[in-house]
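Before anything else, here's the structure in question.
For this view, one protein chain was removed and the others were kept in their places.
The first chain written gets the first letter, and so on, giving A, B and C; residue counts start at 1 in each chain.
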Amino acid sequence: MHQQSTAHAQPSPATWVRVLILLTIATVLEVLTYVFESTLGVLTAPILIVFAAIKFVLVVAYYMHLKFDNRILTGIFTWGMLIALSIFAAMAAIYHIYGQPLLTP
Amino acid sequence: MSHAAGHTLPAGEHTVTGISHNRLMMWTFLASDCMFFGSLIWVYFAYRGRYFEGPYPHEVLDIPYTSVSAAVLLLSSFSIVMALTALEHADMRGFRGWLLGTILLGALFLGGQYYEFITFYHEGLTLTSNLFGTTFFVLTGFHGTHVFIGIVWLLVQWLLSFVGKLTPAHVERFFVTTLYWHFVDIVWIIIFMLVYLMPY
Amino acid sequence: MKSRRRWVAILSLVGLTWLSSGCGVIGGKIASTSDAAGDQARHIWDLFLVPVWWLSVAVFILVTGWLLLNIVLFRRKPGDTRIPPQVHGHPRLEIVWTLIPAIILALIAIPSTRLIFQLNRDPGPDSNALQVQVIGHQWWWEFRYPEFGIVTAGDLHLVVDRPVVLTITSHDVIHSFWPPRLAGKVDAVPGRHNTMVFTPEETGVFYGQCAELCGAQHAHMQFRVVVQTQQEFDAWVQKHRQPAPDPTPGTLAATGKELFAGTAGCAGCHSVNPTYDPSTPINKTLMVGPNLAYFAERHTLAAFLPNTAENLHQWIANTEQVKPYSIMAEKWWKIRAQQNQLLTEEQVNAIVEYLWSLK
Partner (left out) sequence: MAEAAIRLEQAGYRRSALVEWLTTVDHKKIGILYYWTAIVYLLLAGFLALLMRIQLAQPNMHFLGPKTYNEVMTMHGTMMIFAVAMPLNAAFFNIAVPLMIGARDVAFPRLNAFSYWSFLFGSLLMWSSFLFGHAPDAGWFGYANLSSSRLYSAGPGLDFWDLGLQVLGISSIAGALNFFVTIVNMRAPGMSLMRMPVFVWMVLITAILILLAFPSLTVGLFMIMFDRYFNTNFFNPLHGGDPVIWQHLFWIFGHPEVYILVLPPMGIISEVLPTFSRKPLFGAPFVIFAGIAIAFLSFFVWAHHMFTVGLGPVPNALFAASTMLIGIPTGVKVFNWLATMWGGSLDFKTAMKFASAAVWMLMIGGITGVMHATVPLDYQQQDSYFIVAHFHYVIFGVIVMGLLAGTYYWFPKMYGRLLDERLGSWHFWLTFIGTNLTFFPMHFVGLDGMPRRYFTYAAETGWGSWNLVITIGAFILGLSQTLLLVNVVKTLRQPAAASADPWDGRTLEWTIPSPPPAYNFAVIPTVRGRDAYWIEKYGDGHHTPAATDTMQRREVHQPRHDNPGHSLLPPGVHLPKPSWWPLIVSAGLTAMAAGMIMHGTETLGPLGFPIVGLGVFVVFFGLLGWHFEPAIEHEEAHVSQ
């Protein structure tokens, strides 16, 4: 019953190839961002994060079938990711915004 | 033909959600593993830049080299999904071929990591040399361990396919393996971005 | 039978309520957080009483009262097979008792947040605040006064009504600095320096201790805070800028000094010079053991014993029994015991005499 509600075009090897091409392009752009770091300046980090996120979502949605699969699975994985990301943000803030100067030995 | 990697449940299994027990467990485990790698990553990130002595990241990291190995791992995600499609179509020859390809790509990635570690070691970066060494080796090392377990798991399934213990009837079981393999890949997407490409 | 049980319940509840009302059960002890002698401890205790304590009492009475009413009113009679009305819920009530805790918490959160920022406020350069560095060691406290280049251990000297900014760190593992009557606690973490700001409001000698598990002798890591008037403090600083005078030659104390610096090996870890170079980083050790300058003036010995001649004698002669696992027991007493080089009774007496001459 769930399959019907989320019915999509049946993924075929052509889909996998298309995703692979996108992944490759994103990786190349990612490395290029790194190469042109000095030009991009503060934009480097957000651009890198966007490309990584795109790759991440492509693999999870297509190769791992979340796009075609039961929504419950998406929910489970998203909550795990969400809590991990939130704690990451909190830790980053604690250490890099509110952090105190370190004592050097 | 089973659809989208076996929306059909294995014989004799009835579930409320229509998701097989194994698939549900694997996704739940992966959510849990997010927190595992999350913990490693946020410790790495908290210590970022707190390196009292060298070698520093920019002195040792070799981006072109690692870009290739990141691409190798991405490619293995593609080949394993091809193996899955082959199994769904009961194409055992194709399945074995793509699966072997995946195993070899995984092994290539691990070999690359081994070579990278050795190089860093010779440049003076060790587990104990500084905080970068400690956090870098432990984070990427745990990822490598995941890859290694994945390779063993795939190898076992590859061998089983020759003795008739892995057949198109077991597509759901194999699908769960591919989930694990892809997860290892997406973890590397994050590590590659955060550890290698992110400017210091 | 039934009624007796009910009385047990009621009496024990009444008893607990009485106990929890705090009738003379706390306070009046050397570490009571209710007997504030410093502004931080006073602010905290005031916040504890109003609003936290009284709101807690209100919640306690509300919940206990409701529970007792339930027990008294709705207890099933023997043979009663009645099925009570099947009430599934009441959304409006749910809203009410979601709001009640929310309001109570807001009433606590607002003054609490204000106090957090107040307690962490840097008094600024105009405040004439005293600067002291506090360094935790296993298991004793070191105090350095960078303004005066003075170092001491065990006793922290402060000035009444003059704010103090403590910079707290640790030399080995995590400790926590806690003078309960003056202020709350701040952890001493190796590799970090934390600050604590407070103003002592009474003169006297106040008890302090370590509050974070730091190894075997965690319970024996006390200090004393000596709060003095400005004049007394100035005199103390003046005195501590010079080393204590040498004992008269030929006396027992003079023999003790020789032993201290020589065969007894004390000087390997302990200095008797009260001054140090103030530019030394806070996490650089001056000496392995506590600085013993003007030792005779200290209130404690080995970070927990009253500083008496008998205790000192015991400590030197029987370190392993007095404070096992301490560096002095492990690295000095035990090694000397193995090599059969423990000090003789006369030698211990001489060292005690020497240390007691340091005043």
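A few remarks follow.
Heads up, the rule we're going with is that a contact is a pair of C-beta atoms (placed from the backbone, for glycine too) under 8 Å apart; a residue touches a chain by one contact, two chains touch by 3 or more.
Remember, predicted model here, so these are calculated numbers, not experimental data.
Every visible chain touched by the undisplayed chain in the complete complex is listed here: A, B, C. Checked against the full complex, the candidates C:Arg192, C:His313 or C:Arg336 give a single residue touching the omitted chain, namely C:Arg192. Within the set C:Val50, C:Leu213 or C:Ala235, the residue that contacts the chain not displayed is C:Leu213. The omitted chain makes contact with just one of the residues C:His43, C:Arg144, C:Arg162 or C:His240: C:His43. Seen from chain C, the chain kept out of the figure touches residues 5, 8, 12, 16, 19-20, 22, 25-34, 40-41, 43-45, 47-48, 52, 56, 59-60, 63-64, 66-67, 70-71, 74-76, 80, 82-91, 93-94, 97-98, 100-102, 104-105, 108-109, 112-113, 115-117, 119-120, 138, 172-174, 176, 178, 180-181, 183-187, 189-192, 194-195, 207, 209-220, 283, 304, 324-325. Although one chain is not displayed, chain B still touches it through residues 12, 15-17, 19, 21, 24-25, 28-29, 31-33, 35-36, 38-40, 43, 46-47, 50-53, 127-128, 130-131, 133-135, 138, 142, 152, 156, 165. Where chain A meets the chain that is not shown, the touching residues are 72, 79-80, 83, 86-87, 90-91, 93-94, 98, 100, 102-103, 105.
Rule of thumb we're sticking to: only the chains that are shown with their structure count from here on.
Centre-to-centre separation of chain A and chain C, using mean CA positions: 48 Å. Chain B and chain C have CA centres that are 50 Å apart. For the pair chain A and chain B, the distance between C-alpha centroids works out to 15 Å.
Among all residues of chain A, those that touch two or more other chains are 102, 104-105. For chain B in complex with chain A, the touching residues are 3-5, 7, 17-19, 23-24, 27-28, 30-35, 37-38, 41-42, 45-46, 48, 50, 52, 63-64, 67, 70-71, 74-75, 77-78, 80-82, 85, 175, 178-179, 182-183, 185-186, 189-190, 192-194, 196-199.
Against chain B, in their complex, chain A makes its touches with residues 1-3, 10-13, 16-17, 19-20, 23-24, 27, 30-31, 33-34, 37, 44-45, 48-49, 51-52, 55-56, 59-60, 62-65, 68-70, 72-73, 76-77, 79-81, 83-85, 87-88, 91-92, 94-96, 102, 104-105.
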